[in-house]
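One structure follows; several queries about it will come next.
Removed from the display is one protein chain of the complex; every other protein chain stays in position.
Moving on to chain A:
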Amino acid sequence: MIAESMYQELILEHYKHPQGRGLRDPYDAEVHHVNPTCGDEITMRVKLGDGGKVEDVSYDGQGCSISQAAASVLYELTEGSTVDETLAVVEEFTRLMQSRGQIEGDEEVLGDAVAFAGVSKYPARVKCALLAWMAYKDAVMRSSK
């Protein structure tokens, strides 16, 4: 029963009830990222406000539970945050995903995203978890240009 440690209740919840899903206007930048090995894809829009505030992150896409839940968790985390705060979380999340199960992840920084720790043991699925987060990083870079 190894897989069940990957499919945490929280991940399944987000998959079944995704938060913030659907593309919205207005936005500063839109990006489209795909995972060529499995065909998962995401379109993401970012709207930034004054003082580096994240005003909205909206997205649409298709893929496995891990990639879809990761997008939903990301959305919640960006709500009411600043770009700097969220990029720090993206960094910690990336570090966790690339750890091959060697670290647990800092829950203080990651919040709900810590539930993805189990995914890092599956090299083939790490890209699923990172898809939305990489798209977000890309979109933020483009909007602050």
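Following the convention adopted for this analysis, contacts are C-beta pairs under 8 Å (C-beta built on N, C-alpha and C of every residue); 3 or more make two chains touch, one makes a residue touch a chain; residues count from 1.
Definition applied: contacts and distances are computed from a predicted model.
Asks: Which listed name, "Manganese/zinc/iron transport system permease protein", "Proline dehydrogenase", "Cysteine desulfurase" or "DNA-binding protein", is the one UniProt assigns to the chain that has been left out?
Replies: Matching "Manganese/zinc/iron transport system permease protein", "Proline dehydrogenase", "Cysteine desulfurase" or "DNA-binding protein" to the record, the invisible chain is "Cysteine desulfurase".
Asks: If the hidden chain were put back, which of A:His14, A:His33 or A:Arg125 would touch it?
Replies: Result: among the candidates, A:Arg125 touches the missing chain.
Asks: Would you write out the residues of chain A that touch the absent chain, in ascending order?
Replies: Touch set of chain A with respect to the missing chain: 1-4, 6-7, 12, 15-16, 37-40, 62-66, 122, 125, 128.
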